[in-house]
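Left out: one protein chain. Kept in place: all the others.
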Amino acid sequence: MPFGRQRKEFPSHLWTQCPTCGEMLFNKQLVRNHNVCTKCDHHFRLGARERIELLVDKGSFTEHDTELTSGDPLGFSDQKPYPVRIQQSQAKSGEKDAAICGTAMIDENAVELAVMDFDFMGGSMGSVVGEKLTRAAERALANRTPLLIVSSSGGARMQEGTLSLMQMAKILGALHRLDEAGLPYFSILTDPTTGGVLASFASLGDIIFAEPNALVGFSGARVTSETIGEKLPKGFQRAEFVLEHGFIDQVVPRAQLRDRIAYFLNAFRPSARDLRWSL
Amino acid sequence: MPFGRQRKEFPSHLWTQCPTCGEMLFNKQLVRNHNVCTKCDHHFRLGARERIELLVDKGSFTEHDTELTSGDPLGFSDQKPYPVRIQQSQAKSGEKDAAICGTAMIDENAVELAVMDFDFMGGSMGSVVGEKLTRAAERALANRTPLLIVSSSGGARMQEGTLSLMQMAKILGALHRLDEAGLPYFSILTDPTTGGVLASFASLGDIIFAEPNALVGFSGARVTSETIGEKLPKGFQRAEFVLEHGFIDQVVPRAQLRDRIAYFLNAFRPSARDLRWSL
Amino acid sequence: MDVVDRLLGKKTTEGNGHLPEDAGLITDAASLTAQRTPWQSVQLARELRRPHSIEVIDGLFEKFQELHGDRGYRDDPAVVGGIAELDGVGPVVVVAQQRGSTTEENIARSFGMPYPEGYRKAIRLYRMAEKFHLPLVTLVDTPGAYPGPEAEERGQAEAIAKSIATMCGLQTPIVAIILGEGGSGGALALAVGDVVLALQNAIYSVISPEGAAAILWRSATEAERAANALKLAASDLLRLGIVDGLIPEPAGGAHTDPQATIGAIKSALIVQLDRLGRIPIADLLAARYERYRHIGVVVEPLPGAVPVAKKEPFWRRIMRPA
Partner (left out) sequence: MDVVDRLLGKKTTEGNGHLPEDAGLITDAASLTAQRTPWQSVQLARELRRPHSIEVIDGLFEKFQELHGDRGYRDDPAVVGGIAELDGVGPVVVVAQQRGSTTEENIARSFGMPYPEGYRKAIRLYRMAEKFHLPLVTLVDTPGAYPGPEAEERGQAEAIAKSIATMCGLQTPIVAIILGEGGSGGALALAVGDVVLALQNAIYSVISPEGAAAILWRSATEAERAANALKLAASDLLRLGIVDGLIPEPAGGAHTDPQATIGAIKSALIVQLDRLGRIPIADLLAARYERYRHIGVVVEPLPGAVPVAKKEPFWRRIMRPA
């Protein structure tokens, strides 16, 4: 069911109200429009599987590392034990953890694709996300293909403590090797991309795209607001604001995202004379 | 005569009044103190020859390219023809143009040293300055020694038009090669370092020192002030202000400059096992 | 004549010996007839209706995709850059200064005067060109770097210097084109190239004629006199070896027929990039170094001491008074 989250916010199983324009949207139509309001272009969140379907050449996605799941290295328990939380998230989402990775074609370019899943514990990054994203980067390096990561995350996963923090360095180490090898890495920021995810791989794409109005920030707006004890500037931490401040290449509406990525994949593809990708 | 400029500002040949503290300073004592006020540490400008004496191991300076002088490629004339201006500046200063370059030792480290001379047409950079500084960088590269440039300049020399502008690229091309070779380049900013000199080699030292209260800016304060039509912030374009804004490593009093340079020369000197400088 | 020959310093009798005939370029300053006065060039270069960078980019390239931001402070609208497709060449990185054609656009783009973050965006895109082995095309059109206090505080001088130094060592072919006004260091920060071209009525100067007049004649009304003295017109730049060729404009100036102007730019660009693309990077960087190394005029009584090649092509010669 693609509408796990929206359904909670809007009672009807058939209709969803657009929070921007107030329009009542027929859910089937909304899904057909990739969760974008047909009236005002408000971008609802999109599930990871739907995101993959939106981006890749039909039927070209081969998933990797499907069986990786979390351990409980800290023996962590808050309102409930971490393993229980993981099991419940798995049952609810049907996914093993908060990232789906695989090889795919986009406009006939082979790519490694990693998509974070906000529905799984807020897209939080623990060891599994770190391991899967690192493997995706390593596969891209081994196969000399570009890497795409679609972020959607509240940040690092607290339940794995400092091990979660270390995933930032682990992934950036792999991305550094990709960069040295001259391979392109595309970072796509979707609502929300915050915390340790933004402060690592999400901010260092050769090209950085964001979806309209996506929340893009390091510190929670609440923390930031308390720090200064006053109201934040209009549009603070929204994609368009971050674009103006120089950290995003383009804000791209979802309907154009696939073609836009394809354009740059083709532009960066080495010419016949240039052997650099085909080691 | 080391006091060409100060003499104009202060009538007495024997005494100079400090513009900061108002103290009347005995010229001979001031010279002994390298043109720094003995009461308040106000830094008067220092001539290029005196600067060299201040910095290098006694008797170690061997000057190069002593005979280079300007042509008149544009046939330039304002109040007087450019060649006349050059001749008059040469007669007054005893120098051929606005930079003195040579090989020297500083604390027993061989270095290439280039010192700009504000007394020669305001230290303006034309083809001769560009050529001499480029040759200094090329000598440093050939001999695997560090390079020091002491800047003191109003910017590019208008009388050589766009050719003066091109000297920025010429010198930076040579500095880029020095950087690639892993050789250190020290930029020392003295009053004033502005315009095209600041917007090229002066801003890109591995280490950037400035003298206290030196004027360091790209656009003339008059132009800048007119641009906003209001008063400029306190200390604007002074070394301490530029330090706070992140573009200078240290503001170093003249009395400590030599030792400070020596410290970094020694720190950057390759160890016995490290052959990188001795190509 | 092939650029490879030019790298070897070979000369031919056609043209001035380094730019291909079919580019339609003016490479021999002596051949220029019916020239305008420098002051007329200044006015044409600043003409509001003159085709500005975005219009030129739209005409030159297919599918331009703009990329934003310096990754440090702000996206500066006075510098426009991105990836574009050039017929027969393929994708290139293009970086340009954009001044406005209207007052509103000029205010939005600070009259084409970049802030430090504009140059830092440029540097980022230069590095992208290098990483992906794409040629770099720059379009220069600015009165100069923005001279306001915030620009000073954020390091206008450092940004310009780093941009120039980055271009000096950038491992990909660069063609720089002076479209209109090339104002001082703020223009040079986009104008270091393997080949530097200028539109026929472009200007390129170390200081604006008004600025020079105010300093040298203590009167802004002497700007015309300063324009003459500064030798800032494209034909002068060609003679001085600062630009390698002039792109012809329609008789009344570029704004009277933008399409024809852009067509001339395009054919020049294609020819240059095609040839530069065949040169090994190490040779290209060596030639780029030599290009700037030999600009300037110095007099040295002991010519044996001048460390320059004995046989230089015209465009790389140190000019010396006779």
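When the chains are written out, they are named A, B and C in that same order, and each has its own residue count from 1.
In the analysis below, a residue touches a chain if its C-beta (ideal position, glycine included) is under 8 Å from a C-beta of that chain, and two chains touch if they have at least 3 such contacts.
The structure displayed is predicted, hence computed values, not measured ones.
Novice: By the contact criterion defined above, which parts of chain B meet the unshown chain? Give residue numbers in ascending order.
Specialist: Contacting residues on chain B, toward the hidden partner: 179, 182, 184, 206-207, 243-250, 260, 263-264, 266-268, 270-271, 274, 276.
Novice: Touching the hidden chain in the full complex, which residues of chain C are there? Just list them.
Specialist: 71-73, 116, 120, 154-155, 158
Novice: Tell me where the left-out chain touches chain A, residue by residue.
Specialist: Against the left-out chain, chain A lists 65, 67-74, 76-79, 126-128, 130-131, 134-135, 138, 156-158, 160-170, 172-177, 179-180, 195-196, 198-204, 217-219, 223-224, 227-228, 232-233, 236-237, 245-247.
Here, only the chains that are shown with their structure count from here on.
Novice: Starting from the defined contact criterion, work out which chains touch chain B and chain C both, please.
Specialist: Touching chain B as well as chain C, we find no chain at all.
Novice: Which chain would you call central, comparing Cα centres to the global Cα centre?
Specialist: Of the chains present, the most centrally placed is C.
Novice: In whole angstrom, what separates the CA-based centres of chain B and chain C?
Specialist: So the centre of chain B lies 29 Å away from the centre of chain C.
Novice: In whole angstrom, what separates the CA-based centres of chain A and chain B?
Specialist: Each chain's C-alpha centroid was found; their separation is 52 Å.
Novice: What are the residues of chain A that contact at least two other chains?
Specialist: Residues: none.
Novice: By residue number and range, which residues of chain C touch two or more other chains?
Specialist: Touching at least two other chains: none.
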